[in-house]
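Below is one structure, written out as structure tokens; the observations come after it.
Selected chains from the complex are presented in situ; the others are not included.
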Amino acid sequence: MPRFFRKSEKKAGSSPGLQIDVQAASGTEPEICVLIYSKDSLETYHLPNIDAAPSLIQKNKTAWIQVTGIQNHFAFSRMGQLFNIHTLTLEDMVNPAHPPKFEDFDTYYYVTLKQLAFDPGNHEISETQVSIAVMENLVIFVQDKPSPCLKAVEKRLQSGRGNIRTAGPGYLAYALIDAVVDHSLDVIGQIASAVESVERDMLEDLNPGHLEQIHRLKREVIFFNKQLRPVRGAILSLIKSESPFVSDTVIRFYADILDHVNHILDAVTSLQELLSSMLDFYMSSQGNRMNEVMATLTIISTIFIPLSFLAGLYGMNFKFMPELEWQWGYFVLLGGMAVIGSAMVVFFKKKGWF
Amino acid sequence: MPRFFRKSEKKAGSSPGLQIDVQAASGTEPEICVLIYSKDSLETYHLPNIDAAPSLIQKNKTAWIQVTGIQNHFAFSRMGQLFNIHTLTLEDMVNPAHPPKFEDFDTYYYVTLKQLAFDPGNHEISETQVSIAVMENLVIFVQDKPSPCLKAVEKRLQSGRGNIRTAGPGYLAYALIDAVVDHSLDVIGQIASAVESVERDMLEDLNPGHLEQIHRLKREVIFFNKQLRPVRGAILSLIKSESPFVSDTVIRFYADILDHVNHILDAVTSLQELLSSMLDFYMSSQGNRMNEVMATLTIISTIFIPLSFLAGLYGMNFKFMPELEWQWGYFVLLGGMAVIGSAMVVFFKKKGWF
């Protein structure tokens, strides 16, 4: 499956919004888990389907509906009716290829993000789609498969520490987004470590394997950049949205996330520059080595080829070759060869070839 | 015919707007098909020429005039008079080389786009010009040759599902633009698959054919980018135009298209970076291989060239060469050669040449 561009399953020319075709409607029903919490209480309900969820919501408590699995479009259509969600939002929720974005609607706002993870084994980044819709006293969280960010925030909610239980759905959404971005920080941290470790290796002892490592890291940095860059715009839109579901106190926290995202994007730029410099170093080192190899070959060849010619000359079987008859011919030739050879060596030394 | 820059046929210094020269006026008359639809009805008329179209238009129904073929400028001139279309718009409609744009006029707005298709056989993108003029209860759609986006939307109109029949000409135009952009998604998806498949191949087993593949894909990505980038500006202008023919509900859908276009452009940037990295990898791998080849040649040459010289030396026919007379001369020489050869091997091992 291509990683650098994945098309949604929507057919060209079909209606916009969620399409409930037969195949998608028969997909596995998503797992529904609803958490109802206030300062002092936290109740967890596992539901067979979404229909029972609205009745659980209470006036003075915040509800968090966790939806895991996006195959069954029919379930999402029902959810859309129950909670008054726009069909375009539903379409985005079930599209695992949608890039990060923020969208503001009258009765809710919607954020979709990529949760990234780096597999140091095959040096590849994997992604999970995560969507968050924030309403008056409700957060709907949709994920394709179980994601660590949800677990982390759920744990914090259970511990009840901090103001997560009292600060309403806007703060819960912030906590989830923050967890997703923090995971990106982990990923870029691992990539940065890998890049710098390859760089140290290269400077110590260059070998051909470094080339593939550089290429693979470059590819992952490009991929990471592609997945993270839209997050900046999404958070910025969220901050500037003036949505009634984003309170002023939470904005300060979103500004903090924006700081982190900017920090990551700066690091990505630096890493790309560093990888380019590493590749230049690799290629030039290749050139250096080629020069060394060629100089060796040339020195040896240009010294011995003329000498071998001379030896061949006096190995000829002509009947009349006066030099061969001379008493000291052999030694004169040896002397001449020594002179020629030494002259060559001096010549190459002077040229700085060794 | 050049693909990267095609000039319109307009002669430098001629009047602006549609030129009705003799040759262009005698071109094939375009095919005219008119669809008149409302919530409950859909009528299709195939007309011999454009003149009968105005009389078909009804107050409470939306009309969609499909014009296929742009050779006969005279027909377009008549259409301009019938529907009060600006001469510059007519000029753009019959110019298959015009880049995507949005333009807002008093009585209509005008969008021109490129419908793209990727031929996996010769790895080339082909394009069809598509123009849409949206008036009060009328959409005029002009295409050079039959295009799949029209078929898809027509089918949707016939099925009557969704709100396409009731939402007026603005929504019909949106549906057409959406179909065109969706086709671009298909194209970039195919290119992305091709790029990633070449990359996998390269990492497994590099061969010289990959170079041409990389170049061809680069060329198509450049071409794709050139064709799609202006679409962004066109959609943005459409959203910001405050044209009376763009209703607020439709703007939400256009924002969705804009999202897709941005997604594609991000993917294009990533693919360009990935292709660059692939080329760097290719070139450095070449260098690696050259180094390996050269090292082999140099090792063999520098070991045997001096030894051959020695052999040549004792093949000389000088009368007086004392070594030749020695009982063990031959074996001493063989021993000496073995020592020299081994020393060379050790030397190259130490240098890390093999």
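Going by the order they are written in, the chains are A and B; count residues from 1 in each one.
One rule holds for everything that comes next: a residue touches a chain if its C-beta (ideal position, glycine included) is under 8 Å from a C-beta of that chain, and two chains touch if they have at least 3 such contacts.
Worth saying up front: this structure is predicted, and the values here are computed from it rather than measured.
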Homo-oligomer size of the whole complex, from 2 visible chains: 5
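The rule is simple: only the chains that are shown with their structure count from here on.
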When chain A is superposed on chain B by its C-alpha atoms, the rotation angle in degrees, nearest 5: 70
Distance between chain centroids, defined by C-alpha means - chain A, chain B (Å): 25
Residues of chain A touching chain B in the complex: 2-8, 10-17, 86, 88, 98-99, 101, 103, 208, 211-212, 215, 218-219, 222-223, 225-226, 229-230, 279, 282-283, 286-287, 289-290, 293-294, 296-297, 300-301, 304-305, 307-308, 311-312, 314-317, 321, 323-330, 333
Chain A-touching residues of chain B, taken from the complex the two chains share: 148-149, 151-153, 155-156, 161-162, 164, 174-175, 178-179, 182-183, 185-186, 188-189, 191-193, 195-196, 199, 203, 252-253, 255-256, 259, 262-264, 266-267, 269-271, 273-274, 277-278, 280-281, 283-285, 287-288, 290-291, 294-295, 297-298, 301-302, 305-306, 308-309, 312-313, 315-321, 353
